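Please see the structure below; I have some questions.
A single protein chain has been omitted; all remaining protein chains appear in their positions.
Right, subunit A next:
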Amino acid sequence: MTLELKGITKRFGTFTANDRINLKIEAGEIHCLLGENGAGKSTMMNVLYGLYQAEEGEILIDGKPQRFQGPGDAMRAGIGMVHQHFMLIPVFTVAENVLLGHERELGGLKGARKAVVELSKRFGFDIDPDALVQDLPVGVQQRVEIIKALSLDARVLVFDEPTAVLTPQETDELMNVMRQLRDDGTAIVFITHKLREVREVADRITVIRLGKIVGSAEPTASSNELASLMVGRDVSLTVDKDDAKFTDKKLEVTVLTVLDRIGQKVVNDVSFEVRGGEVLCIAGVQGNGQTELTEAIIGLEKPASGSISLSGRRLTGKSVREVLDSGVGFVPEDRKVDGLVSEFSVSENIMLDRYKGAPFVKAGTIDFATRNEFAEQAKTDYDVRAQSIHSPAGSLSGGNQQKVVLARELGRKLELFVASQPTRGLDVGSIEFVHKQIIATRDTGIPVVVVSTELDEVIGLADRIAVMYRGGIVGIVPADTDREDLGLMMAGEMPEHLKAAAEEAAA
């Protein structure tokens, strides 16, 4: 089967998110969509999936025009979608989730269970149809989404940034599944910002910029070529930086232990030191205590023991407000939930953690002129693509939301900067920009801590790397440490030959 988008135009108010898009998706192909943040990829897929109605253009399946009023119509026409944020019900079992919404088609719970078993067998998934979804790891939940789509005989499967939340192994496994689906004759649309993945699985690459299709590329193209095609200019995929120039400022974390709700140690006797003028990257697989560590620094988590101090002043025991006021800039891991209020405008978000005193508040009243001026400036400096500073932050694409957070956190004088997953979901151009900002912040002479699960990012930014595993630090090693070795450390093993270097780096 062939799916065709013909002249699709989708507008939000006066803003054109998709401009006369022509796209052909063929069975047995993995079709990658590449494009900057805000280029209109998700919008296009939401039109295809019936979530949005296009103003112009049509969708053809095997030459026949389709009218999708909602996802139900799209599903019936054989289009499935695996969302980035899973749409599963945590307290339901796998089979119940697959059944949900398609009770008749699948023939009740029995049918759903059968479909899960059969499809699992076909793709070599090891999924128990009666397991509760909330007990499953993220990668497996994603497979449940895939099974849900396939159980309705989806012949086109759309994956919108499926790998953003996966570990490298899970990503590899997902790509295998995509290949297998393709070989079975499913058409696959794959959206990702990671060029390595694109080059690995794509059969065809379409590049979209500012809502328009600007061309296609061969899977054999180099990362640099793909990047510049996407962004429209040359992008440096590596981080340029000089050697660290240390200052007297210093973040000290001493035998810090944080317990979770049920009293387990999620951060376990962690000690390290970050000097002014250097970047310490904290590497590790998601969920090994990094989140809790950063939350302890910012004052959201009360540590069970240990201390944190910044240039001699204690941070432990202070409220978030006091920590922020002592000059700590913080980029939270989940910007949508913790970093922004999506209903608020860009300029309101710019003052989110500066709601007291100068420069934005005078005599208890918000000084709109000053704030908006600052927001305009930030919008220009950080190249935030928003219709205006009054647009709600929720309408911005992921990359632009992150720029708003950065603009806020870096927009004042800092003594320490902590960023968690600062480039998750960002396009290569924005990543380049964010990395430059982080290095520039380091060069002002303050300590910088970056938590990242992306090895490339860690290696590019770090002056030193600390690897976390199960709440503890496996080791602190120099930035030029071998990837293989870092991989081992992320699994909790400290290679013998690194021990000397680690001792030196930790000192």
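One rule holds for everything that comes next: a contact is a pair of C-beta atoms (placed from the backbone, for glycine too) under 8 Å apart; a residue touches a chain by one contact, two chains touch by 3 or more; residues count from 1.
Keep this in mind: contacts and distances are computed from a predicted model.
Student: For the chain that's not shown, choose its UniProt protein name out of "Alkanesulfonate monooxygenase", "SUF system FeS cluster assembly SufBD core domain-containing protein", "Nucleoside ABC transporter, permease protein 1" or "Iron-containing redox enzyme family protein".
Tutor: For the chain not displayed, UniProt's protein name is "Nucleoside ABC transporter, permease protein 1".
Student: Among A:140, A:315 or A:346, which one touches the chain that has been omitted from the display?
Tutor: Hidden-chain contact among the options goes to A:140.
Student: For the chain that's not shown, point to the residue among A:53, A:180 or A:238 touching it.
Tutor: Answer from the full complex: A:53 touches the omitted chain.
Student: For the chain left out of this view, which of A:287, A:359 or A:472 touches it?
Tutor: Considering the complete complex, A:287 is the one touching the chain left out.
Student: Touching the absent chain: which residues on subunit A qualify?
Tutor: Counting over the whole complex, subunit A touches the hidden chain at residues 46, 51-53, 90, 126, 134-140, 167, 169-170, 260-261, 285-287, 298, 300, 319-321, 323-325, 330, 332, 337-344, 348, 351-353, 355-356, 361, 364-366, 470, 491.
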